[in-house]
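Yeah, one chain of the complex is gone here, protein chain that is, but the others are all in their spots.
Up next is chain A:
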Amino acid sequence: MSGRRRSTALIGDDNTVVVGGKTLTWRTLHKLPQLPSPAAVLVDNGADALAAVRHHAVHGTELLVATSSRVDLAMREELGESGFAVVLANGDEHSVTPAKLKRVEESGRVWLLTSGSTGRPKRIGHTLESLTTVRGKQQPRTWLVPYSPGTYAWWQVITISLTQADQGLVVIEPSELETWPAIAAEHGVTAASGTPTFWRQTIFRDSEALAKVPLEQITLGGEPVDQAILDQLAELFPQARISWIYASSEVGASIVVHDGKAGFPKAWLDRDPDPASERPVLSVDGDELVIASPHHGAGLEGAHRTGDRVEFVGDRVLITGRLDTDEINVGGSKVSAGLVRNVLMAHPAVAWARVFARKAPLVGRMVAAEVVLNPDLGPVTDADLVQWCTNRLPDYGVPRRIRFLAEIPQKETLKSDV
């Protein structure tokens, strides 16, 4: 299998890769021993994940890469029964559990696991080509990689560096997430992509350190993006381009917005398909966002119901959250948890908020919230926040019970289940 195929993906082979405190290039990364194909490579650090990707790019072997913590024993069994050898990578050492099912490999196939926010993670088939959605020539940049290896967002950053010259990477390990701005400033990171939760946490912890990172491109994705976080980033980085991306393993990167506003223009809905461009077709059915995307995963052609809820505000379409959790029915009046959250997040002293339904007598459900305050902006009480919301929301949308948390919760996917 070795040497069978050298992908054009390796245009970026001499790009700088900073990982584990070492400055390398894709070419000088440590090499994994010859991998079986198909292989599920489970990693505990970014270096091993990049080494697995380069192995795939050179040899074309069928690959799933994920952090070992995301793949429990039951899922490892399932992978073995689906023909994957399970490889636990650890630098130059690795252990291999052979596949339980022998099958022909799908050359060039890359598998992603969905985040599991809607249940057990699913396997979605892609290729390096379908994952490479940034194709136009980019100006030289050094990208931060805070995402968990193997997620769609992680692949988005990785493929830019693999397929284009002058696109360096600075990989942030989970243990470095709290201090990433110092590492990024040291290595001259100019572009960074993260979830809104990731950006909020960073601003909450140390906005001074963040402001020292010479960012020219800031990208948000993976969760609903509210106006407050876009505005905070614009204030810190007035010269940077701030973009938000709607992407998922299923439909790929489908909506890219650069105008600094939450949501996307209503005019983007129901446009005629244009095969020449790689523009997805966006539509809304009921409250649900529906996307037909050229960047879809294998077997997911055509219109895909995203399960994400939208709401029209002026000339924008806001993505407010998951359909099954976003709508809160308060005594027959319906309110979007995402919109209530946006109102809370717009309060100057609120660093993070989660809005949810709480079972209550008479009205069935009430709006409740958990909030993390910015300690620099003075004492704020739950009554202050209730008053803030009362002035901006219908009475049934006002969170009546607000609990304060000391820190912003964050999962391995950099999301916080809002």
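Things worth noting here:
We take it that a residue touches a chain if its C-beta (ideal position, glycine included) is under 8 Å from a C-beta of that chain, and two chains touch if they have at least 3 such contacts; residues count from 1.
The definition used in the following text is that contacts and distances are computed from a predicted model.
Hidden chain, UniProt protein name from the list "Acetyl-coenzyme A carboxylase carboxyl transferase subunit beta", "Electron transfer flavoprotein subunit alpha", "ABC transporter ATP-binding protein" or "Carrier domain-containing protein": "Carrier domain-containing protein". Of the candidate positions A:A74, A:V104, A:A383 or A:A406, contact with the hidden chain is made by A:A383.
Shown as candidates are A:F198, A:F264, A:F356 or A:Y396; the residue that touches the absent chain is A:Y396.
Among A:A74, A:V104, A:A267 or A:L362, the one in contact with the hidden chain is A:L362.
Against the chain not displayed here, chain A makes contact via residues 330-331, 358-363, 366, 368, 382-383, 386-387, 390, 395-396, 400-401.
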